[in-house]
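A single protein chain has been omitted; all remaining protein chains appear in their positions.
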Amino acid sequence: MIPTPEVAAGTIRRGLAITVVALLGVLAVYLLAQGYTPIEARQGLAQKIFYVHAPSAWACLLAFSLTGVTGGLYLWLRDPRLDLFGESSAEVGLIFGVIVLTTGPIWGKPIWGTWWTWDARLTLTLFLFFLFVGYMALRSAIADPSERARFSAVVGIMGMILVPFVHLSVYFFRTLHPQPVLLKPSAPSMDPQMLRTLLVSIGVFTVLYFGFVTTRYGIALLREARGSADGD
Amino acid sequence: MTETLRLALELAAKDLRVELRSRTALVSAVVFAALVLVIFNFARDPASVSARTLAPSVLWVTFTFAAMLTFNRAFALEKENQAIDGLLLSPMPRGALFLGKYFANLGFVATVQAVTLPLFVLFFNVGLGRALPGILLVIVLATAGFVAVGTVFSAMAVRTRFADLMLPILLLPFLVPPIIGAVQVTTRLLAGRPLSEQISWLRFLGVYDIVFLTLCAMLFPAIFDE
Partner (left out) sequence: MTPPPDATDDVPHLQAEGVERRFGAARVLRGINLTARAGELHVIAGPNGAGKTTFLRILAGLSRPSAGRVRVFGHSLRDRPDLRRELGLLSHQSFLYDDLTPRENLVFAGRLYGLAAVEQAAEAALEAVGLSHRMHDPVRRLSRGMVQRVAIARALLHRPRIMLFDEPFTGLDAPSALRVLEVLRTQLAAGAALVLVTHNLAEVWSIATRISVLVRGTWAIDEERPADREAFMDRLHGALGD
């Protein structure tokens, strides 16, 4: 089931190619954000970070869901490649999570005067971040690959099911205690150009996610393939 | 099904018997809870924050953190002399192992709560009065779910070197929805609001319990399926 080093290297090359395409897409989004989209009336230039902030949150959630799903598939099929993919997705998700958690405050400070708001997206991403960290911490503490894969799968699935509960409870929490923020951090009202750019950005970040994950997955495969060559 | 239940109860009874001999986990958790209550009393400026405002949060943080202390006991016990292999070798279904440990954990957590609640009333001068049945209900609903998650995570955590650090890292995110619900309901009940007004939160807690109990029961066997 563990492929050869050649297949692994091929996966890495493919991943890098996808990443390069996606990075070109990111450049395109940057240009669109600079020239094409209007400056938001109340928030000014700082609002443009939204085109990175929101799609990163989406990519983080996507990464997390795929970690959970591949974990479930692993428990069913016991294919170690599913575990490697889950691990790769978690690491990539962690990166996107960090992007969200840093762009959020950078955006927030000039506009609302606070570094942190407990808005739905930021809070959820914070949770995903902690769940990822727990996932990686558990993995690093277990030597046996089969045990590591099973345990990671359990944590991944439990985390995936937790997400809607966190979202709901935070939503109820906020509805009962409305933030004194007149601007809507989560979903600013959008002009058609803003919406289009946002959608393009979401698409680009999705491709970027797949680029990163494929590359990272390829690296994991290569590591396993090399280890197998030594072991046998 | 009844066989599973019977074996689960045997296992829980065995855990209880062992704990009553040594009493380490239980006493530690109770003392911890009492100390946390004391610290919270001093960890505020009495002029600006009244004890009553903080009370529900203090109660629930104390409950959940003290409960977390008791979870690792369940599977750490089975490490001595590899007793876990004795259990896994037997015809006992994995589901019975989960249920048995879950019941044992519930028992220990309930004991800790039973001691902590009166202390809380005492230290924070909170009159439970007519709110008591409601408070008990929300305690049951908020506890049932996260004890299941704690049971599953502790089974994994004890296989790592730093079990006592690993468990909170994994478990704390899962405590947030029940804590939010529990504190909301507790605050209102203590303020004299009727239980009937809290239905949506109680339902939320109930759904959390059902979903996670089921999920934990389904995923638990994978932990021991080498």
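Order as written gives the chain letters A and B; numbering starts at 1 within each chain.
Definition applied: a residue touches a chain if its C-beta (ideal position, glycine included) is under 8 Å from a C-beta of that chain, and two chains touch if they have at least 3 such contacts.
It should be emphasised that the depicted structure is a prediction, and the values quoted were computed from it without experimental measurement.
In the complete complex, the hidden chain is touched by one of B:Met92, B:Val112 or B:Ala148, namely B:Met92.
Taking the whole complex into account, chain B touches the unshown chain at residues 3, 7, 10, 14, 17-18, 21-22, 77, 80-83, 85-93, 225-226.
Looking at chain A, the residues touching the absent chain are 2, 80, 144-146, 224-225, 227-228, 231-232.
To be clear about the criterion, only the chains that are shown with their structure count from here on.
Interface residues of chain B facing chain A in the complex, by the touch rule stated above, are 149, 152-153, 156, 159-162, 166, 169-170, 172-174, 176-177, 180-181, 184, 200-201, 204, 208, 211-212, 215-216, 219, 222-223, 225-226. Against chain B, the residues of chain A that register as touching in their complex are 75, 127, 130-131, 133-134, 137-138, 141-142, 146-147, 150-151, 153-155, 157-159, 161-162, 165-166, 168-170, 172-173, 176.
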